[in-house]
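Note that this complex is displayed minus one protein chain, with the remaining chains in position.
Going in written order, the chains are labelled A, B, C, D and E, and every chain counts its residues from 1.
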Amino acid sequence: MSESNEEKKDEIQLIFGDKRLDGRRFDELRNIKIEAGILKRADGSCYLEMGKNIVVAAVYGPREVHPRHLQNPSKAVIRYRYNMAPFSVEERKRPGPDRRSVEISKVSREALEAVIMKELFPRSGIDIFVEVLQADAGSRTACLNAASVALVDAGVPMKGMITSVAVAKADGVMVLDPMKEEDNYGEADIPFAFLIRGGKIESIALLQMDGRVTKDELREAFKLAKKGAMEIYKLQKEAIMKKYISESVENG
Amino acid sequence: MSESNEEKKDEIQLIFGDKRLDGRRFDELRNIKIEAGILKRADGSCYLEMGKNIVVAAVYGPREVHPRHLQNPSKAVIRYRYNMAPFSVEERKRPGPDRRSVEISKVSREALEAVIMKELFPRSGIDIFVEVLQADAGSRTACLNAASVALVDAGVPMKGMITSVAVAKADGVMVLDPMKEEDNYGEADIPFAFLIRGGKIESIALLQMDGRVTKDELREAFKLAKKGAMEIYKLQKEAIMKKYISESVENG
Amino acid sequence: MSESNEEKKDEIQLIFGDKRLDGRRFDELRNIKIEAGILKRADGSCYLEMGKNIVVAAVYGPREVHPRHLQNPSKAVIRYRYNMAPFSVEERKRPGPDRRSVEISKVSREALEAVIMKELFPRSGIDIFVEVLQADAGSRTACLNAASVALVDAGVPMKGMITSVAVAKADGVMVLDPMKEEDNYGEADIPFAFLIRGGKIESIALLQMDGRVTKDELREAFKLAKKGAMEIYKLQKEAIMKKYISESVENG
Amino acid sequence: MVEDILVDIKKDYVLSKLREGERIDGRKFDEFRKIEIQTNVISKAEGSALVKLGNTQVIVGIKMQIGEPFPDTPDKGIIITNAELVPLASPTFEPGPPDEFSIELARVVDRGIRESEAVDLNKLCIEEGEKVWLIFIDIHALDDDGNLLDASSLAAISALLMTTVPAERFEVGDNYPLPVRNLPVSVTSLVIGDKFLVDPSKDEVSVGNTFLTITTDQDDNIVAMQKSGSYLLKEDKFFEILDVSLSKAREIREYLKNI
Amino acid sequence: MVEDILVDIKKDYVLSKLREGERIDGRKFDEFRKIEIQTNVISKAEGSALVKLGNTQVIVGIKMQIGEPFPDTPDKGIIITNAELVPLASPTFEPGPPDEFSIELARVVDRGIRESEAVDLNKLCIEEGEKVWLIFIDIHALDDDGNLLDASSLAAISALLMTTVPAERFEVGDNYPLPVRNLPVSVTSLVIGDKFLVDPSKDEVSVGNTFLTITTDQDDNIVAMQKSGSYLLKEDKFFEILDVSLSKAREIREYLKNI
Partner (left out) sequence: MVEDILVDIKKDYVLSKLREGERIDGRKFDEFRKIEIQTNVISKAEGSALVKLGNTQVIVGIKMQIGEPFPDTPDKGIIITNAELVPLASPTFEPGPPDEFSIELARVVDRGIRESEAVDLNKLCIEEGEKVWLIFIDIHALDDDGNLLDASSLAAISALLMTTVPAERFEVGDNYPLPVRNLPVSVTSLVIGDKFLVDPSKDEVSVGNTFLTITTDQDDNIVAMQKSGSYLLKEDKFFEILDVSLSKAREIREYLKNI
């Protein structure tokens, strides 16, 4: 059952000429800040801000799976947990998974399962936990970006990097990386995640959509999303680089 | 804790001369419609209408039991799940088992356990799932009748057929197979299930009662119930026969 | 989350000269009644009244632990369950553990774990269940006292006896074994449990505190608690003795 | 393992005695164990009773609150019956939410009280359609040496008999005794083949959980029945059990009148 | 064990057929199984429909209640969609609270109805800010022979089309038909390498749970999409699937108009 109102609210103006409510261009990302390796206990971790979203990802594994009957003899079992802190949203959220979190966890896990080289770790588990400390629109995309960096930080072999961003339709215009107002009052929300390999977008790992768009608008959404993803990908790589350089400095 | 009001409501007239509110005689069943083998995935199945009750039963098994510690080394483990669809009653029912469903599932399972030849299938499980799509009075009896046909359809060996019907006391009169008004405003409700073997009622497999009756009224109730059960038994047999004939026609 | 109001209520007068609301002196216990071995099914048991508290403790074990993965290969696993009957308090309590019960069960279990000779029973379980049939202030101390007697009754080897009592601060005075009013309107509540061995208080097995006291008041609290514990200890011993004598008489 | 063997030995013993027409504790087939009833043992409850049936012990506490009536009975109080088979009472009970046994127990006890109209619910309306009394009957098992059901039924009706409606605490008038006008008594028989034993002890139950419970009221009406357990029952046997249940209930009801 | 081997054999068979450009049941890649819709099968529901997609069977019942609106939409009714994958419908479903599959199913169906604005929620306000209609869409799976999702979407919109707002029962005026103004239709494809099959049967799904669902409305707008399952999808393939989904949805919508 829906725990909260998923209805569209009354409208407000979102687009002013060629600018958005927060001054961004249609194809402009929000500010993004990424830091890898910020937790001690986890095998890999990442702190990420994407606009007002603040998320922390941790990766544990490959490690033993308990109880044994949950093991898979031919590959690693992947868990992904998207969780919102009670204070992450305007109205306090009751702790524990709701239906929305369960669905987001499922499609996010599936996106990562498609790129993690699970066959290298039979009987093992790889656990990806992402905490949303502050949520604005696009928290699932922020979490996937953080998870992807945390997986690299943990040394988990992957076919490439997963990079995620949403596109919205706001006042009839397709806009990249929507913030809360565009999500609430806009006409559509389309979260994407791509596999990027060899510096190129290769395929789609996550795709959802709700709202109302035409086929042409979808084409525009893909264009925007790929542009945004490439920019985020650069920042993910930089964050990983920075962690490795600082480690090399420390160790060497 | 009781989830709903189990109190008797204010009275209405139920008996008019030798007829009931819906025109039936005291010893007359509601319309019954039975169809065997209506589901593809289940090993045995049955669709059954009994008055306004609409139920579907499925049988899975004998099949492996997981986890292993639930197995019984000397006989099959029987599960029975009576479940009401949220839209099956006037006021939407929250999904999931309530206390009433748990009790009905227990006594219904016990009735079938007494006739299924469990010893033939050590370490196995036989699962009987019955969904109430629409409930009127007597849904537990409708479910047992459907379950019994589904078990035959699945080829599960039994000592005989289980046939179930209730008797109520309405305006001081014992009446067969009560509908909702007789159940709500009547003075007693007595669900029975019988083992029928060799065309004869042999013993009682299920018996419950709530209300207020005398010993003589109970004797009358037994008489009515047995008459009703024999009629239902005929319809159960016909449904099974029809399924086998249609299969023979298809195969031969 | 707190299930109930843990706020202090408006004040009432608790101390009248050198007497308390119920006429006790500052260092006086409530009436205590202890009876060992009152249940048949349990391996050891105890009925205990402490003021208006009425509790029953049962011990099962050492016995097998299921499922196996909960076993400890080097010592017994101890469970302790503090449970309040729904009718034990003014306002009916919903059945099942709340956060308060979980915490009390934890610290009580830890107190007993420190004195039970667990190493003698590898792979085994010792279960201690305490039901609060009526609660006044100090139910956790009453339960521990009963549990301790039930453990002796079950023949579980221990380093000594666990004896428990609380001290409160009421109208600025430290008082032994507070009843409900002193707990609700007092300034502090300090439950203690001691290990008593060879007739002497040896060490602290349980210590909690909430309220507001000075270091000197804490010293006074220890003094009162130890005095109270020695008195309770005597009653615990008597109850055990009585059980053994009556058994000897029966058997001999 | 060891326990399984013990159960088998007990079962054989019970059955062999039975063939000789005897019960292992020497009781007659239609004899209850000694009944002890202590009332008002819990002063914080509106009413309470501790019942011992031999070594079986059950305590019932009654708590009352003010709540909204059901829409279709706007002028009637509400009974809510709940049973906790806490792990203190038996080595086989585990902590957790009510399982099918405790749910069945609570519901069968509830039916006896409800259908005999033991409590006059019409006298528990405070404000029609708005406020009525809720009666919580909480069954708390202490020691399960067999036949918790009859012990619980007895404790429930005993506790109700002792209950004072706490009107003063809720500031809705003067306290008054709960209006109890009938005495439902349940009699549970263990059915073994063509024999049956009333008030089975735990050791006797080793032969199987094959029970018939019949609850009757002070006018010899049958108000609740429950066949429990996987077995087949003959009609003539049923009427034999009914007769015994009626007569035992009468005896117990006499006892109940004197608590 | 035996089942694992069966799944492997089925998988090989499906894949080998696929290489030959065929589906195991002879359907074209963009062909649905036979669709049957029976409406108003549950008279106690406000609206209902039983949908068969080949052997897959789903029933949806609509119940309505009066409740409080959300604070930010004080004049709109509320849709609540729930799915129960009851163990009757498949040997792999287990009793218990909704798992991630049933949650995803319910949410994707919900999105199609919600985002197409199929139900005119503005006409379901009884008293602004106080009372609005709640619409419970309960999806009940009966037989899972693959593609429960499209069967559920179809059953949901069919049931809504048949729904009468029960104003009289709740004493808030005359009954009226639920205002349905759009016909969202979901089309689910099984994506296998560079091929895709619409309306996959259970046997076809043995190759993997790799789906793309696209829901479109009567103006060919895309109103909901869900990539489900762990696989990678090429952009050009996506647009191919989109075209097929739009055209299949148009066909099914025609069918739906005649129920």
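What we mean here is this: a contact is a pair of C-beta atoms (placed from the backbone, for glycine too) under 8 Å apart; a residue touches a chain by one contact, two chains touch by 3 or more.
Please read these numbers as outputs of a predicted model, since none were measured by experiment.
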Touch list for the missing chain, restricted to displayed chains, reads A, C
Could you tell me which of C:Ser45, C:Ser105 or C:Ser124 touches the chain that is not displayed?
C:Ser105
Specify the residue from the set C:Ala114, C:Met158 or C:Val173 that touches the hidden chain.
C:Ala114
For subunit A, which residues reach the chain that was dropped from this view?
39-42, 52, 54, 56-58, 60, 63, 81, 83, 85-92, 95-97, 127, 129-131, 133-135
Contact set of subunit C toward the excluded chain (per top definition):
1-2, 4-7, 9-10, 99-100, 102-103, 105-107, 109-111, 113-115, 188, 190, 195, 202-215, 218-219, 222
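Just so we're on the same page, only the chains that are shown with their structure count from here on.
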Just to check the components: without subunit B, which chains are still in contact with one another, directly or through others?
A, E | C, D
If you apply the touch rule, which chains end up adjacent to both subunit B and subunit D?
none
Find the chain most remote from subunit C, comparing centres computed as mean CA coordinates.
E
Determine the centre-to-centre distance between subunit B and subunit E, using the mean Cα coordinates as centres, and give it in whole Å.
31
Dist(centroid_CA(subunit A), centroid_CA(subunit E)) in Å evaluates to 27
Separation of the C-alpha centres, subunit C versus subunit E, in whole Å, is 57
Counting only residues that touch at least two other chains, what does the list for subunit E look like?
82, 98
Could you classify the connectivity of these chains, where an edge means two chains touch, as line, ring, star, complete or other?
line
Each pair of chains that touches, named by its two labels:
A-E, B-D, B-E, C-D
